[in-house]
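One protein chain omitted, others in place.
A, B and C label the chains in the order they appear, each numbered from 1.
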Amino acid sequence: MTAESTRVAEQFDDAAQQREAATLGMWAFLATEILFFGVLFAAYTVCRLLWPDAFASGSRHTDLPLGTVETAVLLTSSFTVALALRDVQLGGRRVAAWLFVATATLGVVFLAIHGVEYHADYEAAVIPGLRYEEVGPLAPAKQLFFILYYVTTLFHGLHVTIGVVLLLVMAWRVRAGAFSPDDHSALENTALYWHLVDIVWIFVFPLYYLVGRA
Amino acid sequence: MNLLPRASTFAGHLDAMFYTMVGLSAVVVLGVFITMLVFAVRFRRGRHVDRSGESHREMGIELAWTLVPFALFVGIFAWSIVLWVDMRTPPSDAATIYVVGKQWMWEFEHPDGQREIDTLHVASGQPVRLVMTSQDVIHDVFVPAFRVKQDVLPGRYTDLWFIPTRTGTYDLFCAEFCGTDHSRMRGTVVVETPADHARWLATHASASLAARGKLLFTRFGCAGCHDPASAVHAPRLDGLYGSTVPLADGRQVVADERYLHDAIVLPASEVAAGYEPVMPSYKDRIDESDILALVAYLKIRGQDRETSHEPR
Amino acid sequence: MNLAEHAPPSYLADGVTLRSWLFTHDHKRIAILYALAITFFFFLGGVAAALMRLELATPAGDVMSAETYNKTFTFHGVVMVWFFLIPSIPNTLGNFLLPLMIGARDVAFPRLNLFSWYLYMAGGLFTIACLLLGGVDTGWTFYTPFSTMFSNSHVLLTVVGVFIVGFSSILTGLNFIVTIHTMRTEGMTWFRLPLFVWSMYGVSLVMMLATPVLAMTLALIAAERLFGVGIFDPALGGDPLLFQHFFWFYSHPAVYIMVLPSMGVVSELITASVRRRIFGYRFMVYSIIGIAVVGFLVWGHHMFVAGQSMYAGIVFSILSFVVAVPSAVKVFNWTATLYKGDIAFGAPMIYALGFVGLFMLGGLTGLFLAAVALDVNLTDTYFVVAHFHYIMVGGAVMAYLGGIHFWWPKITGRIYSEAWARFAAILMFLGFNLTFFPQFLAGAEGMPRRYHAYPAEFGLLNVLSSAGSVLLASAYLLPIGYFLWSLRHGERAGPDPWGAKGLEWETDSPPPTHNFTRPPQVDENGPYAYAPP
Partner (left out) sequence: MSEKPPSLRAHVLALLALAFLLAATVFVARFHLGALNAFAGLAIAGLKALVVLFFFMKLKTSGTPVRFAACFGFAWLAILIALTLGDFLTRTPLVVH
């Protein structure tokens, strides 16, 4: 590894220090992301303990087949972005660029499927604040489930959207030859971000889709 | 706290603890202050003193002033917990007074139906328990002379208790910020001798809480559905209080105060098994003190106490 | 001028245009940008405080309406907490000194650092916009359901402002953590870091791990107001205490965001004025980390009478006592550092000693509030108001000003008027005690906080407090005068006017843009290697 092959910002001594800072910075940022989502998971835990049946009933409103497909799509996209990164590390460019595009496409597919779910929810009138026509004994408490469901999935969807944009930018930059096996912190961080978005969904899935399915 | 009278059984205990801690704090403050002063004078710049040598006992000193305060803190903690558990455990013979807070006034309901606004009459020497709820935002009942304070929450009951010890008139403050006139949400607690209090209760005897509830039961048209003779298929309410109710969703709940309260305000939330969720919500049509009266009535409905004079 | 051609220009001389300031990546210039903005917000919040003391000078609510009063104390709280206290030391002194103290050329992410400042300003604009449109009346705590269903004021705008400034806080914390981990110069091991750097490390941890929780909670409040849905609303089966848990999960550690940096500053001030190694360096480090971590476990002590379970009260009470231990250790270590010192009583030392005294009083009264049974009577009264002002104003502001004095020659290259500075420091100490000590008494006698009008029996104590606030306010205005004067007329400072140790004193005053002309040397004697006289 030669120092000339990487661009080192003036505050750093060398490329290794710069890379270390970038990686640690990203992980620190991910820790804050976990706490952002964490509030919603904590609220979920408390509300579900207070209203177990409403949460089971609310969960049965979600679309299990679609949810499963969404999970599979995101897990696969984590795989493709990891492959893309590996390819860059091995000196690849074209395949890596296409893998980034593929990852972004999977992200778009995820958003599209979720859009279908939202539409079905609107038809079924289970969107509090917008169209909520649930009646029956559990209706008020089920509203809590749906609020948390929407805030969590919308916030997650926002992250997916940002991720898709980032991935496409990265695909373009990879194609333009902006990275080398020695110098690709931006790619690594994008991949880390995308994996975290995946991890959040890994927890959303059992908590919102799998309750009361027995 | 010389201005503040000690008018409940808690006050003496809490003040003892308060002043002990003031004393301990004073010792610490003076100790550190004097040490600093001595060092500051002795080692001020320009003065010729021996400044050589480093301490080699740092570890021991550090451990000492880590562990000694900690031990002291555990002691204070233990003391305060004993008092705290006592303050949170009302005796079973306490007279229950219902309190409703709303922007910006207090309503009190005595067990026998006497109602007061912003003034509360209690008898000295007799334990009193306040069971409280709010109609809008969070309020807080604070009686400094009794050293008691408890937030009053909407949608939930909280409680506090005390035994007044000195007759007199004491301030009651709302201590949780509740909007524009928070600082005017004040009241008074009048502590009387038991004899005076009995006289007060007698002269202010209105219909008992349950009796008022019975009137409301008719006025709100509850009987239209819940009367056994009604054509509507609605749950019977006789002897409901304290029984176990199977719900439409398969759960079972005990028909306690919370259940009855919610059944009036949010009837759709816990529908009894075998009934349609047809009851309208009374959420915006009835205020909390009327609900209290209704609940008090429902508690005795169907019991002998309601209609006959036979001994129970 | 010959010399100047060889030496690199100081960071102040390196570009004079507005553009060179607003687009700078230099941590020192960003620190100055923060200092200007923070000073502005400090006086804005101070005006609100003055109006409150004016209103409270008499028992009747006669100066302003109840609604205006409520908006005033809310504005005071919001501005002072999020736009002054939390960013004060970390974003000004921290930004300026952190890279210097560890021998780095800049922070790890200079552009992110500048972006944080713009976020701070954007958040500030929202808050000022809210003030201009009529203000907000929920108190800085935004308790539900008042803030979501009942308040008719501009809750949403304020929430957005605080949300944005939260990101500024998170990004600064992130930047500092990475900087301390990766940018230390050759030989600067963890246990050779000055305590100020350690305190920045602790505070950054807290900023990063607590602030997201606040941001998301405020977002939920906004959702409740916008869509009329809510998990904090009891009418929907939600629980207002859930809000309080989330809020205090941030806002209690936020107290440590304010006070940990002060502890770091005071450790530097005392060692430099005493010319002696800090007593028990490692214990000082452990106590910083201990406070940062255990500080997250005690939030429930704000909710002892809020309707929390009795058992939760017990657990949070003992944890609150535990977090007081490291603070006590720090006070004892500062005192012990004076022993066999060579003590000079310049303005920084007066501030530092003032800090120790006021912080000690604030801390000890904190124990009263941690003792759950005593808290029942004392919470939500002026006792609490006095307690946290002793920590935040007596503690954090004294340390902040002490630090500004101590590093003023480094920042500006000029020496301020020592006599005026000492006078201001002493006046501040007296004014502060006159303002806030009576509030302990009023609180112990049962005066509730956030009262626009109050019973006449508390009149005397409030008059004293209002009188003290006049002294305090004038003491705060004085430094503006003599600092500005020193910029033009002050004596020029050499690299190390105090004879202090630490890498920041090895470079010029003011330092050149990339801090060091030759790499600073770190030896094995640690950060406070004062030779015995």
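By definition in this document, a contact is a pair of C-beta atoms (placed from the backbone, for glycine too) under 8 Å apart; a residue touches a chain by one contact, two chains touch by 3 or more.
All figures in this text were calculated on a predicted structure; none of them were measured in a lab.
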Query raised in the report: If the full complex is used, which shown chains touch the chain that is missing here?
Result: A, B, C
Report summary line: Across B:D86, B:D112, B:D159 or B:D249, the one contacting the chain not displayed is B:D159
Requested in this report: Return the single residue from C:T74, C:T141 or C:Q308 that touches the missing chain.
Outcome: C:Q308
Query raised in the report: For the chain left off this view, which of A:V8, A:I34 or A:V95 is in contact with it?
Result: A:I34
Report task. Since one chain isn't shown, list which residues of chain A touch it in the complete complex. Result -> 1, 16, 20, 23-24, 27-28, 30-35, 38-39, 41-42, 45-46, 49-50, 64, 68, 71-72, 75-76, 78-79, 81-83, 86, 89-90, 181-182, 191-192, 195, 198-199, 202-203, 205-207, 210-211, 213-214
Report summary line: In the full complex, chain B touches the hidden chain through residues 92-94, 96, 131, 157-159, 256-258
Report summary line: In the full complex, chain C touches the hidden chain through residues 181, 205, 209, 213, 239, 241-242, 245-246, 249, 296-297, 299-300, 303, 308-312, 315-316
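To be clear about the criterion, only the chains that are shown with their structure count from here on.
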Requested in this report: Take each protein chain as a node, join two nodes whenever their chains touch, and name the resulting shape: line, ring, star, complete or other.
Outcome: complete
Report summary line: Between A-C and A-B, more C-beta pairs in contact link A-C
Query - Whole-Å gap between the CA centroids of chain A and chain B - result: 45
Query raised in the report: On chain A, where are the residues touching two or more other chains?
Result: 140-141
Query raised in the report: Got the chain C residues that touch at least 2 other chains?
Result: 237
Query raised in the report: Touching chain A in the complex: which residues of chain B?
Result: 247-251, 266, 268-271, 277
Query raised in the report: For chain C, which residues count as touching chain A in their complex?
Result: 99, 104-110, 170, 174-175, 177-179, 181-183, 208-209, 211-213, 215-217, 219-220, 223, 226-231, 236-239, 242, 246, 514
Query raised in the report: Which residues of chain A touch chain C in the complex?
Result: 9-12, 17, 20-21, 24-25, 28-29, 31-33, 35-40, 42-43, 46-47, 50-51, 54, 128-130, 140-141, 143-144, 147-148, 151
